[in-house]
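Of the protein chains in this complex, all but one are displayed in their positions.
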Amino acid sequence: MLEPWIFIALLLGAGMLLPGVAIAANWLLGPKKPNAIKESTYECGIETVGETYVQLKGSYYIYALIFVVFDIEAVFLFPWAVAYNELQLYMVLEGVLFIAILAAGLFYAWRKGVLEWV
Amino acid sequence: MTLYQIAFLVAAFLTLIAALMTVSSPSMVHSALWLILTLGGIAVLFLLLNAGFLAVVQVAVYIDAIAIMIIIVVMLTQGAVRQQLRQVSRTWWGAAVAAILLFVSLLVIFVQSPQLASTAPTLVPSQETILKDLGQSLVDVNRYILPFEIASVLLLAALIGSIIVAWPIRRPGQEEGER
Partner (left out) sequence: MTEFLQDPFTWIGELLKTWLTGLGLASDFVTFLLQLLGALVLATVMLLLTFLLIWAERKIVARIQDRLGPNRVGPFGVFQTVADLLKLVTKELITPTGADLIPYNLAPLLAVMSVVGLWAVIPLAPTLLGAKINVGVLYIISIGAIGTLGIMLAGMSSNNKYALLGAFRTVALMISYAVPMVLALLVPVLLAGSMDMSTIVNAQSPLPFLLLAPVAALVFFISSLGEVGRAPFDLLEAESEIVAGFHIEYSGLKFGMFFVAEFLHAFTISALTATLFLGGWQGPWAAQYPFLGLIYFLIKTSIVYFVVIWIRGSFPRIRIDQMNSLNWKLITPVALLGLVATSVAEKLAVEFAWSRLLVHLAASALVVLVTLTALGIYARTTRKRSEQMPATGATSESLTSA
(Lines give C-alpha, C1' and ligand atoms only; values in the text may rest on other atoms or scores of the structure.)
Protein backbone atom coordinates (compact mmCIF):
# COMPACT_ATOMS: atom_id res chain seq x y z
CA MET A 1 0.00 0.00 0.00
CA LEU A 2 2.86 2.33 0.72
CA GLU A 3 4.66 1.46 -2.50
CA PRO A 4 3.87 4.54 -4.58
CA TRP A 5 4.72 6.79 -1.63
CA ILE A 6 8.15 5.19 -1.36
CA PHE A 7 8.77 6.20 -4.97
CA ILE A 8 7.68 9.74 -4.15
CA ALA A 9 9.99 9.86 -1.15
CA LEU A 10 12.87 8.57 -3.30
CA LEU A 11 12.14 11.10 -6.02
CA LEU A 12 12.05 13.96 -3.55
CA GLY A 13 15.32 12.71 -2.10
CA ALA A 14 16.87 12.47 -5.57
CA GLY A 15 15.52 15.96 -6.30
CA MET A 16 17.45 17.29 -3.32
CA LEU A 17 20.52 15.13 -3.86
CA LEU A 18 21.29 16.03 -7.46
CA PRO A 19 21.33 19.83 -6.96
CA GLY A 20 23.36 19.17 -3.81
CA VAL A 21 25.93 17.28 -5.86
CA ALA A 22 26.02 20.10 -8.42
CA ILE A 23 26.50 22.74 -5.74
CA ALA A 24 29.21 20.60 -4.12
CA ALA A 25 30.97 20.46 -7.49
CA ASN A 26 30.74 24.24 -7.62
CA TRP A 27 32.20 24.48 -4.14
CA LEU A 28 35.09 22.25 -5.16
CA LEU A 29 35.84 23.95 -8.44
CA GLY A 30 35.30 27.58 -7.53
CA PRO A 31 37.91 29.88 -6.04
CA LYS A 32 37.74 30.49 -2.32
CA LYS A 33 38.99 33.93 -1.46
CA PRO A 34 36.74 35.37 1.24
CA ASN A 35 37.03 39.06 1.71
CA ALA A 36 35.07 41.36 4.02
CA ILE A 37 33.93 43.64 1.21
CA LYS A 38 32.84 40.75 -1.03
CA GLU A 39 30.76 39.24 1.70
CA SER A 40 29.04 42.42 2.82
CA THR A 41 25.37 42.81 2.06
CA TYR A 42 24.42 44.16 -1.33
CA GLU A 43 22.71 47.55 -1.48
CA CYS A 44 23.12 48.79 -5.04
CA GLY A 45 26.82 49.38 -4.62
CA ILE A 46 26.76 51.58 -1.52
CA GLU A 47 27.19 50.82 2.15
CA THR A 48 24.09 49.44 3.88
CA VAL A 49 22.01 52.04 5.64
CA GLY A 50 19.98 51.10 8.68
CA GLU A 51 19.15 47.74 10.11
CA THR A 52 18.42 44.75 7.95
CA TYR A 53 14.80 44.87 8.82
CA VAL A 54 11.95 46.46 6.95
CA GLN A 55 8.39 47.07 7.96
CA LEU A 56 6.06 45.04 5.80
CA LYS A 57 2.58 45.92 4.69
CA GLY A 58 -0.53 44.44 6.22
CA SER A 59 -1.82 43.33 2.84
CA TYR A 60 0.62 40.39 2.82
CA TYR A 61 -1.19 38.97 5.81
CA ILE A 62 -4.57 39.43 4.12
CA TYR A 63 -3.46 37.54 1.00
CA ALA A 64 -2.07 34.71 3.10
CA LEU A 65 -5.32 34.61 5.08
CA ILE A 66 -7.53 34.50 1.99
CA PHE A 67 -5.29 31.75 0.61
CA VAL A 68 -5.72 29.74 3.83
CA VAL A 69 -9.52 30.07 3.64
CA PHE A 70 -9.68 29.08 -0.03
CA ASP A 71 -7.20 26.24 0.51
CA ILE A 72 -9.38 24.74 3.24
CA GLU A 73 -12.41 25.24 1.02
CA ALA A 74 -10.68 23.33 -1.76
CA VAL A 75 -9.77 20.54 0.66
CA PHE A 76 -13.47 20.20 1.53
CA LEU A 77 -14.47 20.33 -2.11
CA PHE A 78 -12.07 17.65 -3.35
CA PRO A 79 -13.98 14.71 -1.84
CA TRP A 80 -17.20 16.28 -3.13
CA ALA A 81 -15.68 16.40 -6.62
CA VAL A 82 -14.37 12.83 -6.39
CA ALA A 83 -17.83 11.54 -5.43
CA TYR A 84 -19.46 13.65 -8.14
CA ASN A 85 -20.59 10.82 -10.37
CA GLU A 86 -22.64 9.24 -7.60
CA LEU A 87 -24.28 12.43 -6.41
CA GLN A 88 -27.76 13.64 -7.21
CA LEU A 89 -28.57 17.14 -8.36
CA TYR A 90 -29.49 18.51 -4.93
CA MET A 91 -26.19 17.30 -3.54
CA VAL A 92 -24.36 19.20 -6.26
CA LEU A 93 -26.35 22.28 -5.36
CA GLU A 94 -25.28 21.91 -1.74
CA GLY A 95 -21.68 22.08 -2.92
CA VAL A 96 -22.55 25.14 -4.97
CA LEU A 97 -23.98 26.70 -1.80
CA PHE A 98 -20.67 26.04 -0.05
CA ILE A 99 -18.81 27.79 -2.87
CA ALA A 100 -21.31 30.68 -2.89
CA ILE A 101 -20.84 31.38 0.83
CA LEU A 102 -17.11 31.68 0.36
CA ALA A 103 -17.51 33.73 -2.79
CA ALA A 104 -19.55 36.13 -0.65
CA GLY A 105 -16.53 36.36 1.66
CA LEU A 106 -14.29 37.25 -1.27
CA PHE A 107 -16.82 39.86 -2.39
CA TYR A 108 -16.83 41.33 1.12
CA ALA A 109 -13.04 41.59 1.08
CA TRP A 110 -13.23 43.25 -2.33
CA ARG A 111 -15.76 45.85 -1.25
CA LYS A 112 -13.82 46.64 1.90
CA GLY A 113 -10.88 47.63 -0.29
CA VAL A 114 -8.68 45.00 1.30
CA LEU A 115 -7.52 43.53 -2.00
CA GLU A 116 -5.75 46.65 -3.22
CA TRP A 117 -1.97 46.56 -3.44
CA VAL A 118 -1.19 49.53 -1.25
CA MET B 1 11.32 -5.13 14.94
CA THR B 2 9.64 -4.90 11.59
CA LEU B 3 10.63 -2.29 9.06
CA TYR B 4 7.33 -0.58 9.69
CA GLN B 5 8.05 -0.15 13.41
CA ILE B 6 11.50 1.23 12.67
CA ALA B 7 10.05 3.74 10.21
CA PHE B 8 7.42 4.78 12.73
CA LEU B 9 9.96 5.22 15.52
CA VAL B 10 12.27 7.30 13.33
CA ALA B 11 9.42 9.54 12.13
CA ALA B 12 8.00 9.98 15.63
CA PHE B 13 11.42 10.72 17.10
CA LEU B 14 12.18 13.34 14.46
CA THR B 15 8.78 14.95 14.97
CA LEU B 16 9.32 15.15 18.73
CA ILE B 17 12.78 16.66 18.34
CA ALA B 18 11.43 19.25 15.91
CA ALA B 19 8.56 20.07 18.29
CA LEU B 20 11.02 20.49 21.16
CA MET B 21 13.15 22.82 19.09
CA THR B 22 10.03 24.79 18.11
CA VAL B 23 9.23 25.69 21.68
CA SER B 24 12.77 26.20 22.86
CA SER B 25 14.38 28.06 20.00
CA PRO B 26 15.49 31.58 20.96
CA SER B 27 14.60 33.17 17.64
CA MET B 28 10.98 33.29 16.48
CA VAL B 29 11.91 32.76 12.86
CA HIS B 30 13.78 29.56 13.72
CA SER B 31 10.76 28.39 15.71
CA ALA B 32 8.58 28.82 12.63
CA LEU B 33 11.03 26.75 10.57
CA TRP B 34 11.13 23.96 13.15
CA LEU B 35 7.32 24.03 13.16
CA ILE B 36 7.37 23.31 9.44
CA LEU B 37 9.54 20.26 10.11
CA THR B 38 7.15 19.11 12.86
CA LEU B 39 4.16 19.38 10.54
CA GLY B 40 6.04 17.44 7.87
CA GLY B 41 6.77 14.71 10.41
CA ILE B 42 3.07 14.47 11.23
CA ALA B 43 2.31 14.11 7.53
CA VAL B 44 4.74 11.17 7.39
CA LEU B 45 2.98 9.62 10.39
CA PHE B 46 -0.35 9.92 8.56
CA LEU B 47 1.24 8.15 5.60
CA LEU B 48 2.42 5.31 7.82
CA LEU B 49 -1.18 4.89 9.00
CA ASN B 50 -2.27 4.43 5.37
CA ALA B 51 -4.14 7.77 5.30
CA GLY B 52 -2.71 9.22 2.09
CA PHE B 53 -5.44 11.83 1.69
CA LEU B 54 -4.89 13.20 5.20
CA ALA B 55 -1.13 13.32 4.68
CA VAL B 56 -1.47 15.37 1.52
CA VAL B 57 -4.09 17.60 3.14
CA GLN B 58 -1.72 18.15 6.07
CA VAL B 59 1.04 19.31 3.73
CA ALA B 60 -1.27 21.40 1.54
CA VAL B 61 -3.09 23.19 4.36
CA TYR B 62 -0.65 23.31 7.25
CA ILE B 63 2.74 23.64 5.58
CA ASP B 64 1.78 25.55 2.47
CA ALA B 65 -0.82 27.90 3.87
CA ILE B 66 -0.65 28.14 7.63
CA ALA B 67 3.13 27.95 8.06
CA ILE B 68 3.61 30.69 5.46
CA MET B 69 1.00 32.79 7.23
CA ILE B 70 2.79 32.25 10.55
CA ILE B 71 6.09 33.35 9.01
CA ILE B 72 4.47 36.45 7.52
CA VAL B 73 2.90 37.30 10.87
CA VAL B 74 6.22 36.80 12.65
CA MET B 75 7.92 39.15 10.23
CA LEU B 76 5.13 41.72 10.53
CA THR B 77 5.58 41.96 14.28
CA GLN B 78 7.80 44.87 15.13
CA GLY B 79 11.29 43.75 16.05
CA ALA B 80 10.35 40.07 16.09
CA VAL B 81 13.35 39.08 14.04
CA ARG B 82 15.79 40.38 16.56
CA GLN B 83 14.08 39.36 19.77
CA GLN B 84 15.75 36.71 21.87
CA LEU B 85 13.18 35.35 24.27
CA ARG B 86 13.79 34.01 27.73
CA GLN B 87 13.69 30.27 27.48
CA VAL B 88 12.63 29.05 30.90
CA SER B 89 10.32 30.66 33.44
CA ARG B 90 11.06 30.65 37.15
CA THR B 91 8.63 27.84 38.00
CA TRP B 92 9.84 25.40 35.39
CA TRP B 93 10.18 22.57 37.90
CA GLY B 94 6.40 22.67 38.62
CA ALA B 95 5.62 22.44 34.92
CA ALA B 96 8.06 19.54 34.53
CA VAL B 97 6.40 17.62 37.40
CA ALA B 98 2.94 18.19 35.92
CA ALA B 99 4.09 17.06 32.48
CA ILE B 100 5.68 13.88 33.82
CA LEU B 101 2.57 13.06 35.86
CA LEU B 102 0.38 13.53 32.80
CA PHE B 103 2.64 11.34 30.69
CA VAL B 104 2.72 8.51 33.25
CA SER B 105 -1.06 8.55 33.78
CA LEU B 106 -1.72 8.51 30.02
CA LEU B 107 0.70 5.60 29.65
CA VAL B 108 -1.09 3.65 32.39
CA ILE B 109 -4.50 4.26 30.78
CA PHE B 110 -3.25 3.27 27.32
CA VAL B 111 -1.56 0.08 28.48
CA GLN B 112 -4.80 -1.10 30.07
CA SER B 113 -6.86 -0.70 26.90
CA PRO B 114 -6.24 -3.71 24.61
CA GLN B 115 -6.57 -1.80 21.35
CA LEU B 116 -4.13 0.90 22.26
CA ALA B 117 -1.62 -1.45 23.87
CA SER B 118 -1.04 -3.63 20.86
CA THR B 119 2.03 -2.85 18.80
CA ALA B 120 0.36 -3.72 15.52
CA PRO B 121 -0.78 -0.59 13.74
CA THR B 122 -4.47 0.01 13.14
CA LEU B 123 -4.39 1.15 9.58
CA VAL B 124 -7.10 2.97 7.71
CA PRO B 125 -8.75 0.22 5.66
CA SER B 126 -7.48 0.59 2.16
CA GLN B 127 -10.63 0.57 0.14
CA GLU B 128 -10.80 1.72 -3.41
CA THR B 129 -13.82 3.88 -2.65
CA ILE B 130 -12.78 5.58 0.54
CA LEU B 131 -12.60 9.04 -1.04
CA LYS B 132 -15.92 8.55 -2.79
CA ASP B 133 -17.52 7.53 0.50
CA LEU B 134 -16.10 10.61 2.17
CA GLY B 135 -17.44 12.84 -0.58
CA GLN B 136 -20.86 11.27 -0.50
CA SER B 137 -21.08 11.49 3.27
CA LEU B 138 -20.25 15.18 3.19
CA VAL B 139 -23.36 16.03 1.19
CA ASP B 140 -25.69 13.25 2.31
CA VAL B 141 -28.74 14.65 4.09
CA ASN B 142 -28.61 11.98 6.79
CA ARG B 143 -24.92 12.35 7.50
CA TYR B 144 -22.59 15.31 7.46
CA ILE B 145 -24.30 17.94 5.35
CA LEU B 146 -24.92 20.27 8.28
CA PRO B 147 -21.28 20.30 9.48
CA PHE B 148 -20.23 20.76 5.84
CA GLU B 149 -22.26 23.92 5.38
CA ILE B 150 -21.49 25.19 8.87
CA ALA B 151 -17.79 24.76 8.08
CA SER B 152 -18.19 27.17 5.18
CA VAL B 153 -19.97 29.67 7.43
CA LEU B 154 -17.17 29.25 9.97
CA LEU B 155 -14.57 29.97 7.29
CA LEU B 156 -16.56 33.03 6.23
CA ALA B 157 -16.67 34.24 9.83
CA ALA B 158 -12.91 33.72 10.18
CA LEU B 159 -12.29 35.66 6.97
CA ILE B 160 -14.51 38.59 7.93
CA GLY B 161 -13.24 38.65 11.51
CA SER B 162 -9.60 38.68 10.49
CA ILE B 163 -10.18 41.44 7.96
CA ILE B 164 -11.90 43.56 10.57
CA VAL B 165 -9.13 42.96 13.08
CA ALA B 166 -6.23 43.46 10.70
CA TRP B 167 -7.46 46.25 8.47
CA PRO B 168 -8.24 49.65 9.98
CA ILE B 169 -11.77 50.76 9.21
CA ARG B 170 -11.87 53.67 6.86
CA ARG B 171 -13.36 56.62 8.71
CA PRO B 172 -15.76 58.88 6.77
CA GLY B 173 -13.94 61.83 5.24
CA GLN B 174 -10.67 59.96 4.87
CA GLU B 175 -9.19 59.79 1.39
CA GLU B 176 -8.57 56.61 -0.60
CA GLY B 177 -5.35 54.89 0.24
CA GLU B 178 -4.76 56.80 3.43
CA ARG B 179 -4.57 54.77 6.62
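Going in written order, the chains are labelled A and B, and every chain counts its residues from 1.
What we mean here is this: contacts are C-beta pairs under 8 Å (C-beta built on N, C-alpha and C of every residue); 3 or more make two chains touch, one makes a residue touch a chain.
Since we're looking at a predicted model, the values are computed, not measured.
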Ask   = Which one touches the absent chain: B:A11, B:A67, B:L138 or B:I163?
value = B:A67
Request  = Tell me where the left-out chain touches chain A, residue by residue.
outcome  = 3-8, 10-20, 22-23, 25-27, 29-34, 36, 38-44, 48, 50, 52-54, 56, 59-60, 63-64, 66-67, 70-71, 74-75, 77-78, 81-85, 87-89, 92-93, 95-96, 99-100, 103, 106, 110, 115-117
Note = Interface residues of chain B toward the undisplayed chain are 29, 33, 36, 52-53, 56-57, 59-60, 63-65, 67-68, 71-72, 75, 131-132
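Here is the rule we go by: only the chains that are shown with their structure count from here on.
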Inquiry  = I'd like the Å distance between the centres of chain A and chain B, where a centre is the mean of that chain's Cα atoms.
reply    = 17
Ask   = For chain B, which residues count as touching chain A in their complex?
value = 47-48, 50, 52, 57, 60-61, 64-66, 68-69, 72-73, 75-76, 78-79, 81-82, 123, 126, 131-136, 138-140, 145, 148-149, 151-153, 155-156, 158-160, 162-163, 166-167, 170, 176-177, 179
Query = Hey, which residues of chain A end up touching chain B in the complex?
reply = 1-2, 5, 51, 53, 55-56, 58, 60-62, 64-69, 71-73, 75-76, 78-84, 86-87, 91, 94-95, 97-98, 101-102, 104-105, 108-109, 112-114, 116, 118
